[in-house]
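Missing here: one protein chain of the complex. Every other protein chain is in place.
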Amino acid sequence: MLTLAKIQDRTQPQARVVTQSHPTAGTFVKVGAVLFVITAIEFGIVSVTGLGALIIAILFLLSAAKFFLVVSYFMHLKWDSRLLAGVFVVGVLLALLITTALKFVNLA
Amino acid sequence: MATVTKTLGLLPRPTAQTGFWSWVTTVDHKRIGIMYLFAALFFFLVGGLEAFFIRLQLMQPDLSVVKASTFNALFTMHATTMIFMAVMPLLAAFMNFLLPLMIGARDVAFPRLNAFSYWNYLLGGLFLNTSWIFAFVKPGSVPDSGWFGYANLTSRQFSDGMGPDFWTLGLLMLGIGTLISGFNFLVTIVNMRAPGMTLMRMPIFVWTTLVTSVLVIFAFPAITVALFMLMFDRTFAANFFNVDSGGMVVFWQHLFWTFGHPEVYILILPAMGIVSEILPTFARKPLFGYSVMVFSSSLIGFMGFTVWSHHMFAVGMGPVVNTIFGLTTMAIAIPTGVKIFNWLATMWGGRVRFTTPMLFALGFIMCFTIGGLSGFMHALPPSNTQQTDTYFIVAHIHYVLIGGSIFAIFGGIYYWFPKMFGRLLSEKLGKWNFWITFIGFNTFAFPFHFLGLYGMPRRVYTYSAGYGWEFWNLVSTIGVFILTAGISLFLINVIATLRKPANAPADPWDARTIEWTIPSPPPVYNFAVVPQITARDHFWYEKYPDGEHGKAKKAKVPAKGGDHGIHMPGQSYMPALVALGIFVLGYGGLFSSVLVASSGFVLILLGVYGWAFEGDGGTVIEAGGEG
Partner (left out) sequence: MAHEQPHAHAHTEATNTGIDNRKLGFWLFLSSETIFFASLLVAYLIYHGQNGAGPTPKNLFNLPLTSVSTFVLLMSSLAMVLAVFTAQQGQARQSRNWVLATALMGLLFLGFQAYEFNHFFHEGLSLSSSLFGTTFYVLTGFHGAHVAIGVLWLTSVWFYGRKGGLGVDKAGDVEVAGLYWHFVDVVWIVLFTVIYLLEAVQ
């Protein structure tokens, strides 16, 4: 709600802004390549022994990186209005909160 | 003039403006709001009838007005009907009708989705209630496991009838429409306000609609998942709540209440918004502390997600978890209390007119406060252990839902009736309505506090003499009779008024918000010219440029339409068709019939594709002529 109030409120309705694609097709291909590489690393790293619990952290970080890349680049949030990012982030945070709480409560 | 567009080249777009099909194919938020109102009032009476039988059965010890199994069905359906088919849709009626009017828009963001939400609701409600009909042939068809359907009572092992299946499928159906309304209202509020209507100039009812919609879109997915899990357990022998396989029945409670707690704020926030609109008008003072009210509503919304396990204090989660949720629950009482003080301060120093809407608003403040106080008492885990599953909880529920939501709704109906129907409800009948309802309600519900503290459990179909419960049960049932009389007066008022000529003025109450600047009832396009907003309560300052105590200026009559016409969205069969498909699919799921389910799917696909390919459609009309 605070985010909504803070966003520059343009109450003079404006014509829909045609999103100028700042990125090029090349940008997306590069992101695609990075995604492929990360997935390959994930596949490889699971058979590495001796890392202990660290491996779980690494896997989470890697998949978080993929998540972030797809959402910011492929879903265009990097160039879109901050409101859209805010909307999605609220959902993700709440999802994390509920997942953590339910997992914790059920362990207790 | 008719448009010539055809869906898939086959079906012409509907254009009827009167008659049955005009209602089935309407996408006008005002008509949709009116349909919600009448359907919800119908279900309110159904739920009331169920309550009537409950109270008859409990009037005295050891009665056999109904069988025990029927009693279980009665309290389950009473609650489910009242929450999902009465209170929520009654609030939706207001949100639908008023939202575009209050922000200076011509309709909501997605008019066809809006229509779909309504048909989905109506058919979902009918679906659930056909269980009563099936019960004649197949006992156990009516949902009877309580409105929160706890696992594993609802498992196939302990409830082999169709009851839980009706409940699961019915709620899944109803949830779809509610979710979609949530998205619709949010986009409307964020994107379709008139020029000058900043977020902090919106009527407070719009703010509560916004917060409610946020709650809807984040709470309903949780119950959707819980219901699917239950359905899979019952239909495919899945193990989500199967103890033998390691399933945890408490997991159902967690998921359900993750939805269930935000749900109760969904039930009260719009009602609070209604009261916040009524009080300033009849106190002739602006709402006290508007920003604080906005902030409190938002805080209540957010914190509503952090308190759910207070419904589970007696389940054995342990002292740490109990303490955390006890603290969060007590915390949420703070913004709620703040709102109550703001309402009181709104009236303080005002020139109060005790019209019927005002009386209901005042009744709300008193009764909701009582309900809030009992709620606060539940918030302490040790006390809760004594109160939970007793009538003390039932007292809380009914004070916040009837004394709170329903009173606000009645107030809202009296207040906005002229805007919706062009006629003012009788004030004389209205006052009788209010007082008898108020006395009847308190007579019926206040004894629940005593009964609870004397140890009477919830959901018992009878009780033995000698516990000391006889007297208050009798009083409560007498209260129901009085309450029935009060509600009958309401219905008489509505029916009688609808037969009178529609000649109400645009602004019968001398109100503050812009829905009162347009005729009663509004033309299909709402505003001939989209208003330019210069302040909160913009209309008031137009009327009284010299302040409250100055002379009223004659309100500016909206100018005739501009040079370009007004684009109105096109009517459509598709929303009703998709809703019908889901309805049929529901029966397919209920009877595990591939044929029926497939027919449902086909209807849905036809409706969705028709919807997608028919486009926005629509007509352009000139303001001043009825388009």
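When the chains are written out, they are named A and B in that same order, and each has its own residue count from 1.
Here is the rule we use: a contact is a pair of C-beta atoms (placed from the backbone, for glycine too) under 8 Å apart; a residue touches a chain by one contact, two chains touch by 3 or more.
Bear in mind that the values here come from a model prediction, so they are computed numbers and not experimental data.
Undergrad: Specify the shown partners of the omitted chain in the complete complex.
TA: Within the full complex, the chain not displayed touches A, B.
Undergrad: Of B:F251, B:F295 or B:F481, which residue touches the hidden chain?
TA: That would be B:F251, which touches the missing chain.
Undergrad: By the contact criterion defined above, which parts of chain A meet the unshown chain? Give residue numbers in ascending order.
TA: On the side of chain A, residues 7, 9-11, 13-19, 21, 23, 25, 28-29, 31-32, 35-36, 39, 42-43, 46-47, 49, 55-56, 59-60, 62-63, 66-67, 70-71, 73-76, 80-81, 83-84, 87-88, 90-92, 94-96, 98-99, 102-103, 106 touch the unshown chain.
Undergrad: What residue numbers in chain B mark contact with the hidden partner chain?
TA: Contacting residues on chain B, toward the hidden partner: 1, 3-5, 109-110, 179, 182-184, 186-187, 190-193, 217-218, 220-222, 224-226, 228-229, 232, 236-240, 242, 245-248, 251, 255, 258, 565, 567, 609, 612-613, 615-622, 625, 627.
Assume only the chains that are shown with their structure count from here on.
Undergrad: Centre to centre, by mean C-alpha position, how many angstrom separate chain A and chain B?
TA: Comparing mean C-alpha positions, chain B is 35 Å from chain A.
Undergrad: Inside the complex, what are the residues of chain A that reach chain B?
TA: Touch residues, chain A against chain B: 1-2, 4-5, 9, 11-13, 83, 91, 94, 97-98, 102, 105-106, 108.
Undergrad: Can you tell me which positions in chain B touch chain A when the two form their complex?
TA: 190, 193-200, 210-211, 214, 218, 222, 248, 250-251, 254-255, 258, 294-295, 298, 301-302, 305, 309, 317-318, 320-321, 533
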